Structure formats: C-alpha cells, structure tokens
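Note that one protein chain is taken out, while the other chains of the complex remain in position.
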Amino acid sequence: MTTKVLICDDSKMARKQMARALPAGWPVDVHFAKDGQEAIDLIKVQSFEVLFLDLTMPVLDGYATLEVIRQEDLPIMVLVVSGDIQPEAQERVKKLGAIDFIKKPVDAEQIKQVLIEYGILRDQAHE
Amino acid sequence: MSEQNNELDQSHWFMDILQTIDVGLVVLDRQYTIKLWNGFMENHSGVRPDQAKGQCLFDLFAEIDEDWFKKKAEAVFLLNTRAFTISEQRPYLFKFKNNYPITGRAEFMYQNATMIPLNSIHGETDHICLIIYDVTTATMNKLDQEKAQHDKTKKA
Partner (left out) sequence: MSDLIQLSEDERDCYQEITNVAMGQAADRLARLLGVYVVLPIPNVNLIEINEFKMTLKSLEGNSTVSAVCQGFIGAGIAGEALLIFNDASFAEIAKLLDYPGNLDQHEELEMLMDVANVLNGACIQGIGEQLDIDFSQSHPVILGQHCSIADLLEPNQSRWQRTMAIEINYTIEDHNINCDLLLLFTEDSVVHMNRLISFLMDD
C-alpha cells in the first residue's frame, strides 16, 4: 500500500534532500509544500499520513504549523526536520505534538529507523 | 616497507617541527595538567618539559589569571569549539621576555593565543591545545601609530 507523504520546507534543496533520503523501496506518493500555510491547505483537501516539517520558514513557520494541526485536530503524523538542534527546540515541537525530531543534514539511515520505530515503515517484508 | 619508513620519517619530522616552530604549544587535560610542552615554551620560560609535564599550569605560572583562563577553556571543552584571545584583552598569558632583548623596546612579549579542542578516540574533548603567538612587533607598531595620532590631536 502506498503511503502519502508531505514534505514541507522553504528550501528547494532541502525538499530534494529529504525526498532522496526516504527509504528505497518504500512505496510512497510524495508531495511538497514551500511553507506551513501551503502544507495546511494541502492537508485539508487530501489526506496525508506523514508530514516532514521544517521549522524556520516564511509565512507560517513549523511551530505555528504544529499549533494549527493540533487545534484543528488534523489527522497526520508529524516528524520535524530542522537545523535548529537546540534541546529546547526539540522539546517544544514534541510538546506541540510532533512525534519525533530529525536533525539536518538528514541521514537516510536515521530516517529509516524513525519510520520503523513508529510503525510507519514495516520492517521490509522481503527481507 | 619504504612506505613504513616514510611514515616513521614523517612522524620524526613532525616532532622536530613541533619542537622548533616559533609558536608555543601546550597540551592540557581536563584538570589543566601540562601534557605537552614544546621548545618555544621551554626556551622562553626556562622550564624544561620534564619539569612542566604533570604539573598544573596555574601552579607553575602564577601570572595566568586562573578564573579568566578557565572561563575561556571551559567553553572549548564544553562546546568543542576553538577560542581565540588577542593581546588587546590581555597583553600576555605567559610573562616572557621580548624576543629582541637588545634592539626591542617592548618590556615583554605580547601574545595572541588560540585554544583548540583535542578529541579522544571516543570523540570526547578531554584535552585542549594552547597555541601562543608572539605579536610584539605588530603591537608595538600599533601603539606607535596610536601615540602619533594622539599627539597630533593634542597639538591641533
């Protein structure tokens, strides 16, 4: 079954790097958003299972996006992907409902582990 | 085999260079015990490596402001980042004589210093290297310039 994934980052390069770091062989349908507002608008019209969310963005930043998702009770799992590695930033996003924090530059192996840990990616059946 | 010899040669060269280079090199552990003391430090301080090694830096050199030094060094240990100090902050760390004892006008050697983190094989910063530069000539030039500027404005 294909998983619908949304990658939200203001940087085109970061969006590309993130998409490239997704586990090989994971059947996904990847969409992109340039800021939090675009992501919210997309989530409202079609359902996504996973959102990879950057923090520092124009228009609507990652924190504000998490707030909207929580307030409106939008059904999506959020993984924050950010260069802001201050412990306080990680705590804040988890309080706001993000399930985990992935630091930039993204590492494919780490992403795979996180996805397996939260049961989003089943440990490869063909293994 | 020749490659091995080469490596041996190289490490020998490095030792010679460390010993001879005209900057001071001191390695300190977490307790500020001296672990390495190069030729520059020996020649300017008169303290031999066998006398320096194993001693606490602050016991040997009372002129170093311990609180000040630790404030800078702890940041290097904690954050694994380099720290620079310039002679405008403190003219010197070690009170050494001017390198030009005959023709020089400065009373002592002005110094800039760098502290760099040294990591163990486990990736912890458990030592730092202190690098001492002699900046006497540049500092004297600058002081002369400032004095000339000052005299000029005083006259005017």
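As written, the chains take the letters A and B, and residue 1 is the first residue of each chain.
Going forward, a residue touches a chain if its C-beta (ideal position, glycine included) is under 8 Å from a C-beta of that chain, and two chains touch if they have at least 3 such contacts.
What you are looking at is a predicted structure, and each value in this text was computed from that prediction instead of being measured.
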item: Sole residue of B:Leu8, B:Ile21, B:Cys56 or B:Leu78 that reaches the chain not shown, by the stated touch rule; value: B:Leu78
item: Which residue of A:Lys4, A:Arg70 or A:Lys104 touches the chain not shown here; value: A:Lys104
item: Positions on chain B where the hidden chain makes contact; value: 71-72, 75, 78-79, 81-86, 88-89, 112, 114, 133, 142
item: Hidden partner chain, residues of chain A it touches; value: 10-14, 16, 55-58, 82-89, 104-105
